[in-house]
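Heads up, one of the protein chains got dropped from this complex, but the rest are sitting where they should.
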């Protein structure tokens, strides 16, 4: 069961270039994404209504796509507009189409009732379009339900144990960091953790060699169904960052979107950005590679966790205090799913 | 659900040589095929009645096969005739046996009630035994239900889209070719398509370099449950082939048999033959390799189609005019299955 009346990330915009026909399962539905010659992005069912052949094995013709099994041609609304060797086209020969928005960097899709699609509710992460922030967009595929990835992000204490040599650093992060009370939002939460007078984590040491002890902060915001926005920074320890002194601050911005592929698999779109003015490309690559290394640590843990849970559906998880944010997020999602069921 | 009271191809006859014990699942049943030392072909259950070991892991002894787990010996009727270390053989120690006919090139098997087996109903494709026709018999395994392969063959328009660079040629085949009305048969259909004044398809260009424009015809006959016979030819364009002038004609004969392995997999036996008198071997190999290349194009499409259908059992296909032959074939098969249920 997924929220459907909401926007999901379907693709990075740059994936839809060079006439690419991107077939991608989203929320258990087979979707074809492409950019027509008129530059508009189209999302239609990736399954020919005739014999079920994937249209992503087809051929882009202008703004249309031709099934390369028997040659049926479909336009961007999903209507069949040509059947080779047949004059009349039955009106029921059409495939499902989806509301889709090309947001410039990301392609957003509305998987629910198109009549309810409201572009003003597309999640906004302003740093994505800000030219002062630099990063390398990337994608991971997870053999796990998207909520397990959201859980992971909702409790940053895990960086002390999963990522000691990459994103975390000292295990003290789990003991000594000070968490500002969670700000409950109608569609998620905002959370800030401070860790004063700590070591630079390994991934920052690779790009910053002068400072060693820092005051570190992470402000994460999560939104239903699966968005994570992180603003993080490092200030030379004891120079008064909490009082407003920003001398020598290093900052990062991080966007992660989890789109369910199936009940047990997830598309994971991410970018980690810096705003340094020197070594822009080199720093972006270093951060990308470090974060990816950390993500692979998460992937092992989360995919194993999924297998453990799958093996025994009777197992019930037991909460600790740090689970409050993830519980809030899961509660919001369940509420939204129930509301959708009532509406439908 | 399969038709059972009919003949299926179990193997090419040449597979049963050198004492081979061929274990093959047919219609979800495990069957052992072998040629005894008396030269008769035997088909019995490939599962020892004692502990379930496959007899195909056994040893041929004369006309019998010994299970190489505990040494039980079975004759060609499926009866156990020896138990090492035990005098008396209980009469229930036997495995199922099947009616089987060695047709010379093909081994035919009757999977249903042996009392109803009628050898006169074995499908006949006379070119298979005609020494003037030359081809290389081969086999493909499909991860798809046999009906999806039959569908593919029942609408030759697919060669325009799936096989433009191998078996098809011009996409005009799907638009311009003239189809003679389907001849409905009690056990299948016959269909002829003419494509006048077209380019030689790539697979024929490899063996014929003089002619470029041709009049092309395909006469296909399909029989339940899964047989395809094709008579096809190419005449220099405009020389009057439809009026009977056969000067310069190039002709082929093609046999394909689909035998269900399981509900989702199929054994596919095929041969593509020519009757040229020069370069016999080279031409046969060229045709074999070209057709196989084309079959791999089909395989990708059909196996992907099977995955798409499996992923959503609620999906219903929508027919176009060209589906009349495949609909007729499926209707005949369903009728036969219902008749078998009534009889049983």
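As written, the chain order gives the labels A and B, with residue 1 at the start of each chain.
By definition in this document, a contact is a pair of C-beta atoms (placed from the backbone, for glycine too) under 8 Å apart; a residue touches a chain by one contact, two chains touch by 3 or more.
All values reported here derive from a predicted model rather than from experimental measurement.
For the chain left out of this panel, the touching residue among A:139, A:161, A:296 or A:331 is A:161. The residue from B:93, B:116 or B:311 that touches the chain not shown here is B:93. Even with one chain removed from view, chain A keeps its contact list with that chain: residues 151, 155, 157-158, 160-162, 171, 174-175, 177, 179, 300-301, 304-305, 308-309, 311, 315, 317-322. In the full complex, the hidden chain is touched by chain B at residues 30, 47, 49-54, 57, 66-72, 83-86, 90, 92-93.
Basically, only the chains that are shown with their structure count from here on.
Centre-to-centre separation of chain A and chain B, using mean CA positions: 48 Å.
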